[in-house]
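Only one protein chain is missing from this complex, and each of the others stays in its spot.
Labels run A, B and C following the written order; every chain starts at residue 1.
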């Protein structure tokens, strides 16, 4: 069976399609015929070697994928052959809080990922997904959707709360969609009026082009009666966090998710205490959260937004598409 | 100015319209020209003397009303003349938990209620309401809507959760509407197929006629994959609670709100512990909850369901309409 | 190896010591040489057939025990031979909420219990315990201590809160000790002045003999400035719950744990809503809670209170001692 690997060295140019032996499920294991994967910014960092420069190579990339169970090992009862499932980002984070032990089980990072024709997973590391979704749509859930869910649910968002969503990448669009189905007031920023228009079609209550209006923290305040938003889904990191401290209300909540503006930046933390802000680091989520999210997605018949679908052998093109940052929603590779 | 009072004795037959002096606002007080009140089952119990047989008479009934501020006393800054406001059920429960002291401040119970042309209230005891609502619609919020909100929010309902709503009275219909805007899966029971059809128009996901199918606890389980619902909005009291213990999932949540089936019944509490159930008594809610709910109602443009509107002098007819129990949503009296 | 079983029929008189084959650990299993078990009221109900009349016989009784790991099966990494461990009441409830599936895994109920020389358990179903405890002391933790912990922690008890503990049985004494190490104000009732004196030695702040002063709900109020206690650890069930409704403050918390006053009684639930009470059913707790409790016990060097220790062949005498209800703390059987 075929798989993509980061081969001898990091870098998009070192990605190779290789032939691997068919995986055989041991006790408590399942084989999933992956049918689609979706890309996250992390996959780009992993491929470049920026995520973990000491990661052993070769490694199969991509944390997020969905497919069909084709074989199960002894003692497996959670799923059966023919079930349609997604893999879980953390293979060992089942429920409760993340721990040192469960953190080191990420697909496409600590262990081989989903970008292969057949993938060997723990039976505890797969999740049935809502029936109305295609393989491509289901492949977008494990990291991006779950991160957005954790950001909102973990921040105790309730109907009527206001949420700032930064940009229109994968996590942000899911945050928009999920916040809307929870009854929230969603504000979106973007560098593009066209993307803002599409965000409004998805339910956004207000949008701001931060190219033409860079002071988005003031806009957040004026859109909320001067108070500031209840929640920020912060994907920019150090480059945007100081503005987010001003955009959020006193005693508000910032879900710190991404570092799209760069991993090395620094910020002055003083406003956190002066404004009683809660900054909560979000690292995807547990399988129990995934299952809860799936119930909400099934209930609302939410459809993930797919920017573009690439063929299996176009994976490097898909990564470069992500690199350009012009996408709206998720980038998918069919297998 | 005119007001309805429970006059010399309890009973619908002892309700009288009386002439009262125009109220003058002292420090921290406001006068509200009430334009509509809505009825709750409690108003019927109060009128009959069943709620508090030692309540001093005469008393102006009705906890829930909305109107316009016509005068403010010294030091009032929360509202101004011309503001459209609803009164708060508890005049003193502002935020946090209910206490002995704040509990004894209920309109139409501990003190005179809203069924008068002009009402004197604390400026802490009024709340601006969403602008898209009429006086009649706003009058339905203080008790019924807020009770439903507290039942759901206080139970940490999240999108994708399942909720059983019993019947189609005021609280139940609000619970249905609010749970839907939070992304929940809502099951409704009723004695009438026609009412079930209307509940589905309001968004109910499933309905059961408990006349033809009295085993609604089994239906709740079958609708939830055998697990039971996450939440029950329990308005029946002792007459339905034991079934609710079976309808709810293990470790599920029952918001105990009403005793429509009678105040004297008893139940065996054993399933609470055997099934790790959380039974939470709901007594309307605080002003802070009211304000949070109003944001959600404004955001979703939810419209309260009014069963029927009566003229001021038809108040006893309105109570008798409630007594018959055939209503769907709220009963309103215009002033 | 030897084991006690409820043999052909239920009843203390049908308990037998039998010879069983030495258990061999399969994948993910461990063998524990049990060195002590402690008794719970549930063990008495199980033995009598009152807990589950359809339980298949013979069955090894007793949920709570501690011992030493003597063998581990393939793939076991949580513990090693020589570790001192307690079994978990629910073999499958690891973390998060109890579910239908995890609930059906109780030792000495759904499956064989701990009253045997060697016990075969899932490696997920054992927990290392604080080093300062003896086998006898550790054997008291799995059900009684964890139930008390869950009652207090799950009710968000904080330092300075007041707690009513009913009587001086196993759960109640643990609730007293644990509440004290959390900084709470603990009120204890008992039928015996001598037991009250011992409770005060363990830290109880106040005690009432309910024989001489049956109106303990009034005493709770007077001890708390008329307000009522913040928490009730309710072990009596229907026979005491209505008084507890009056003993607890408005918006207070009742952890419903036991039915020592009988399983068939009924109560009027009306005060739950009129006083905004939260009644939460407690069914022991998860392994994660057990681990958290162990940290607190290790930190405080809490020592469980053992009423009396019986030899292995005196198990029926130990049950009869429990039946008489005169104990203070836990009854233990050495193996």
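Heads up, the rule we're going with is that a contact is a pair of C-beta atoms (placed from the backbone, for glycine too) under 8 Å apart; a residue touches a chain by one contact, two chains touch by 3 or more.
Keep in mind that what you see is a predicted model, and the values were worked out from it rather than measured.
Q: Which chains here would be touched by the one that got left out?
A: A, B, C
Q: Which one, C:183, C:214 or C:264, makes contact with the chain that was left out?
A: C:183
Q: Specify the residue from the set A:246, A:280, A:303 or A:321 that touches the hidden chain.
A: A:280
Q: Among A:270, A:311 or A:326, which residue is in touch with the absent chain?
A: A:270
Q: Considering the complete complex, identify which of A:13, A:100 or A:131 is in touch with the unshown chain.
A: Within the whole complex, the residue contacting the unshown chain is A:100.
Q: Tell me where the left-out chain touches chain C, residue by residue.
A: 153, 158-161, 178, 181-185, 205, 292-300
Q: What does the interface between chain B and the hidden chain look like in terms of residue numbers?
A: Interface residues of chain B facing the absent chain: 27, 75, 94-96, 288.
Q: Using the touch rule from the top, list residues of chain A that touch the missing partner.
A: Within chain A, the residues touching the omitted chain are 97-100, 103, 226-227, 237-238, 241, 249-251, 256-259, 263-283.
Note that only the chains that are shown with their structure count from here on.
Q: If you fit chain A onto chain B using only Cα atoms, how far does it have to rotate, to the nearest 5°?
A: Angle of rotation between the two copies: 180 degrees.
Q: Determine whether chain A and chain C, two copies of the same sequence, contact each other through the same residue numbers or different ones, counting it as same when over half of the numbers at the interface appear on both sides.
A: Same: when the shared numbers are divided by all numbers used, the fraction is over half.
Q: Quick one: chain A and chain B, Cα centre-to-centre, how many Å?
A: It comes to 41 Å between the two C-alpha centres.
Q: Using CA atom averages as chain centres, what separation in Å is found between chain A and chain C?
A: It comes to 43 Å between the two C-alpha centres.
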